[in-house]
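Missing here is one protein chain; the remaining ones are kept as they sit in the complex.
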Amino acid sequence: MILGQNQYGKAENRVVRITRDGTTHHIKDLNVSVALSGAMEDVHLSGSNAAVLTTDTTKNTVFAFAKEHGMASAEEFGVALARHFVTSQASIRTARIRIEEYAWGRIETPGPKRHSFVRENQETRTAQVTFDGTAWEIVSGIKDLVVLNSTDSEFTGYVKDRYTTLPETRDRILATRVQACWRHSGADAADWDRSYRRAREHLLGAFADTYSLSLQQTLYRMGTRVIENCPGIEEIRLSLPNQHHFLVDLAPFGLTNDNEVYHAADRPYGLIEATILREGAEARIPADMTNLS
Amino acid sequence: MILGQNQYGKAENRVVRITRDGTTHHIKDLNVSVALSGAMEDVHLSGSNAAVLTTDTTKNTVFAFAKEHGMASAEEFGVALARHFVTSQASIRTARIRIEEYAWGRIETPGPKRHSFVRENQETRTAQVTFDGTAWEIVSGIKDLVVLNSTDSEFTGYVKDRYTTLPETRDRILATRVQACWRHSGADAADWDRSYRRAREHLLGAFADTYSLSLQQTLYRMGTRVIENCPGIEEIRLSLPNQHHFLVDLAPFGLTNDNEVYHAADRPYGLIEATILREGAEARIPADMTNLS
Amino acid sequence: MILGQNQYGKAENRVVRITRDGTTHHIKDLNVSVALSGAMEDVHLSGSNAAVLTTDTTKNTVFAFAKEHGMASAEEFGVALARHFVTSQASIRTARIRIEEYAWGRIETPGPKRHSFVRENQETRTAQVTFDGTAWEIVSGIKDLVVLNSTDSEFTGYVKDRYTTLPETRDRILATRVQACWRHSGADAADWDRSYRRAREHLLGAFADTYSLSLQQTLYRMGTRVIENCPGIEEIRLSLPNQHHFLVDLAPFGLTNDNEVYHAADRPYGLIEATILREGAEARIPADMTNLS
Partner (left out) sequence: MILGQNQYGKAENRVVRITRDGTTHHIKDLNVSVALSGAMEDVHLSGSNAAVLTTDTTKNTVFAFAKEHGMASAEEFGVALARHFVTSQASIRTARIRIEEYAWGRIETPGPKRHSFVRENQETRTAQVTFDGTAWEIVSGIKDLVVLNSTDSEFTGYVKDRYTTLPETRDRILATRVQACWRHSGADAADWDRSYRRAREHLLGAFADTYSLSLQQTLYRMGTRVIENCPGIEEIRLSLPNQHHFLVDLAPFGLTNDNEVYHAADRPYGLIEATILREGAEARIPADMTNLS
């Protein structure tokens, strides 16, 4: 019997950090998951915990670091945590920190006090930092960014086999829930918030600007637009469910439906996934990474 | 054996309506649930469907009405549907239409084309229209509006019994996921979108402006603010889960925590619910209505 | 401004109780939600907590009572809690305890030790106990009991209007996710576990035995079967989503589909709801109670 890849840690630490600048408060709201691996044969084989930093301790470390190091960005917080785990415990060789960040906007109020917030956006920002003592890997991402084009999408010219019944269309709704993650070339302190906003903006822009002949084409444009406009990004993976909006047949009721009334279906859905890489970059994002819940 | 209250219909019809104004498109995205009741003894007792307008037909009607009547607002769409069902079938005495509306913003693009959208906001707008052939009842609402004050909340002076361990606090995070619904005095054509925006704005404003001594007090201010500022609203019910943010004890790590680092807990949560009525108004919103998933 | 119905308490206390009988252990796994109401004007109007037993205390009470009173059944546990809150605090007039109970089976092992369990069943048992100092109301229930008949269901003879397109059928799948709750005539100590098993068994039996002409008819048979066979039950409300299984058209592929291959759809779904009462019983279960998440 052989023990293969293994890792452990505390998942989904929900840490909220308030920073006070006079009567103006700032909020960071993260969901932090720690996964550690290293010299862990004993705990699996004999149950000896002598090399185990407990998951409870990794949780405590997340909260303590929120105080000691702040949470300027999800990426920087992940870097601080990963470095700590790998450098402070001999048994830990690799640390992977996954973070979700929830967006809050301000509730506008008349007075000088600014401490009231409202959750905004459907989408969630993500970050994953991995450190093995030598190399860093930082993968940022977005999930559940729901977008829709009400026209400029067609679908024609595909293979017809015995099981094909789909009629071709020159005008359809194209809608998807974007799941994307992109790998940065380095781990140097960057303006990670700005980097995220820019990637998000180019994903939205490419989705909106593309006259779509297939969702694959739209996906490819979204990925290339990010690579072209964001110098530090080497690789991006997109997972785009095709959220079908079926034109409702109103003819039985004596009505025409000139691309006006649609039924938004749940399942099944097309699922289009691809990685786009900068010339010369190595493919390192696993195929399923964009589909983790 | 007696047959008591009964109703039936098609739930969760996901209808999307695109309206084209040249190259500028508009989108309405609704989830419509129909519940009909009336002279339905036979279908229950003998299985005779002679008085039954099928749930499939109610679904068809929703999609056909999206074309025939448009969906100017969730409330107006509900009125058109409810009137139709009650007035067109002798066996149907009452119709209740429940609608969820999902918010979309525009993706800004350089050209003149405006047909690209992105889902926005965490919260969902709701509407319920009930018509019994004579009287109308329109209840609008909001769900999953998540808000947080990082200060100006205390909790002291409460009852202490044998099971009380909670220490008093003069400064805590107050966070909740607002579930609210409010009943209008009439069903006349109003600017329902403006009405909704105003109610939402006053809920947010009252939450932010109140120096909170208890979540009940905050709830009451939110409700009264809506009644005071929205002339047509007779009654509002709020259900506010107290989403606890626990100050993390960092003392074991030699750190102070001056209201900076919190753990956002899931369960259990306090749940504060109340109805506020305009003087002279009748209480008609059921206690659990704000908690329907 | 008038303060209407209001209540508060701690929701979703996840209490697990292990009872040891030598090396044989027993487990009870409940999710307990407390809602209290009474003389609570002050806390809403002025924020004074002088009459407020905190939600944190109600949580502590749930856990302490698990030790002091045990949790012989969800209903008895609810009775003990409701009595305590109403009789121990002058400001509290009514207590409503809602409980979900999760089912565990044993993992069979060779030795004498019996402390290993596996969660079983899709469905969840529920109980609601309400006490106002004088009268008791106990409502037991079940949710998410998913059942399917692969034949003996037809649907014909219904109203046809302008929007009707559904073809009649003499053989269809009938599937639903049963949500039901039933009110007992008293609160006296009964064998609540046996009572629940019997109600569940009759719901399943009636569903399976009924040759169905409509889901309403099946619902009515399920309700009447429970009332007829369970002497202490006065009233039952059922909410039955019609989980449509559409026969797939295989003709385009040169295949017949003799009621063999179905597509299980998610939304929309028919939703059939009704209350059945014992002769002379009062209707007290609210219409939406079966649909609470």
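Residue numbering begins at 1 within each chain, and the chains themselves are lettered A, B and C in the order written.
Keep this in mind: contacts are C-beta pairs under 8 Å (C-beta built on N, C-alpha and C of every residue); 3 or more make two chains touch, one makes a residue touch a chain.
The model shown is predicted, which means the values in this text are computed figures rather than measured ones.
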Chains on display which the left-out chain touches in the complete complex: A, B, C
Residue of C:A72, C:A190, C:L204 or C:A283 touching the missing chain in the full complex: C:L204
Residues in chain C touching the chain absent from view: 13-20, 25, 27, 29, 60, 63-64, 66-68, 104, 107, 109, 113, 115-122, 145-152, 173, 204-205, 207-209, 245, 248, 250, 252-253, 255, 257, 259-266
Contact footprint on chain B, counting only the chain that is left out: 162-163, 165, 252-253, 266-267
Touch residues of chain A, complete complex, unshown partner: 1-14, 33, 35, 40, 43-57, 59-61, 64, 88-89, 91, 155-159, 161, 163-166, 212-214, 216-217, 219-220, 224, 227-228, 235, 237, 241-242, 267-279, 281, 283, 286-289, 291-293
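Convention: only the chains that are shown with their structure count from here on.
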Contact graph of the chains (line, ring, star, complete, other): complete
Centroid spacing, where centroids are CA-atom means, of chain B and chain C in whole angstrom: 23
Multi-chain contact residues (two or more partners), chain C: 163, 165, 267
